[in-house]
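One protein chain is absent from this view; the other protein chains keep their places.
Entry: subunit A
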């Protein structure tokens, strides 16, 4: 494959994986290729990243594709190896595990990658159904070496009689954990490279790249994604808070400061050239969040609770309410500085949100208006999060209408795709007629929603 074909194929693969690369950016990358040393692989990777990837969420996908299109080495073409204490081709497994343990406590990146490649070569292949072909797997490498079980031994070596449970152990655990992840990643990369050599890059590329974090559906989110999402949500909450504040401030410059204006005019012979204003009084937005915490939206609920938690730290006054078929105030679980995981666990055990266990929007709204109606006032923004699926119970539209009427703004975020609204027991458009409803299935859409608030 010539360099230009490789470049074009790579850019096309990025686009297919959901990473937007404009024509101008593709050209920039091509220009960059002319000025950097192509044999320096990390430099090449950095050049492509600088010109094509303009959002951190796209980086993992980019790295997977880069490793496929510009592999570190190809099978059968090994560079001269550095001196190594053991022979990776023949050494028995316990020795390999010892070597891995050393690498995990502080080996170089290069060494770790080479070791991963050698291990994939030794343990990663299994004969395929069609004779003459091989399948490559990460899990057989992991099963042979099981790096997870090395932790106890490594800790013993590193700590060497120091007290357990302290700072030193914590630090060592962190290092080993990080390096184990790196090792797993290196193995997976090499497995993908070998598959690509056997069956073509394009085929493996399509299945290897997961959608970027901001396009993952809230309803289909995995545990690992959630942990990463937590980091994304904080800046978003901050942004949402500033948006709602700015909206109040626009168009109000504050009152004219007459004295200052006159005093300043003395410099220009009594002509008031510059006008001075009193600073506007900062508006303190209040937020009431009502979120559906039922099982049908549990991943979404998890996310909304994270959002609530993050908002809690940004707004001066946030009250959060959770509901399934009855409603309870959950603000108390989110005291500033509290542990979010702890809060979520306590929330599920202590809060009183469930009567019969089937989502009932109508009843929840009625109870909300009855018990906490005074939470919503002319200074409040009301944010409702849920899929509007009410198990065919009466929706209590009037109650919602009066709540919305009393609030300053109201928004509804729905985690379902628009196409599924109004199917089955969804009453999305009925609620949507009262409160503007936005589809919010992923971080990208949430970001877009926050942008529209401006």
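The criterion applied here is as follows: a residue touches a chain if its C-beta (ideal position, glycine included) is under 8 Å from a C-beta of that chain, and two chains touch if they have at least 3 such contacts; residues count from 1.
One rule holds for everything that comes next: contacts and distances are computed from a predicted model.
Engineer: Using the UniProt record as the reference, specify the protein name of the hidden chain from among "MoxR-like ATPase", "Acyl-CoA dehydrogenase", "Substrate-binding domain-containing protein" or "Fumarate reductase iron-sulfur subunit".
Structural biologist: "MoxR-like ATPase"
Engineer: Just name the one of A:102, A:125, A:210 or A:230 that touches the chain not displayed here.
Structural biologist: Residue touching the chain left out of view: A:230.
Engineer: Of A:199, A:267, A:345 or A:429, which one is in contact with the hidden chain?
Structural biologist: Once the missing chain is taken into account, the touching residue is A:267.
Engineer: For the chain that's not shown, point to the residue among A:8, A:49 or A:397 touching it.
Structural biologist: Hidden-chain contact among the options goes to A:49.
Engineer: Using the touch definition up top, pick the residue from A:8, A:32 or A:354 that touches the left-out chain.
Structural biologist: Of the listed residues, the one touching the omitted chain is A:32.
Engineer: Which of A:152, A:167 or A:419 sits in contact with the chain that's absent?
Structural biologist: Answer from the full complex: A:167 touches the omitted chain.
Engineer: List the residues of subunit A that touch the chain left out of this view.
Structural biologist: 22, 24-25, 28, 31-32, 35-37, 40, 42-43, 45-47, 49-51, 53-54, 56, 59, 165-167, 170-171, 174-175, 230, 235, 238-239, 242, 267-269, 271, 273-274, 313, 336-340, 447, 451, 454
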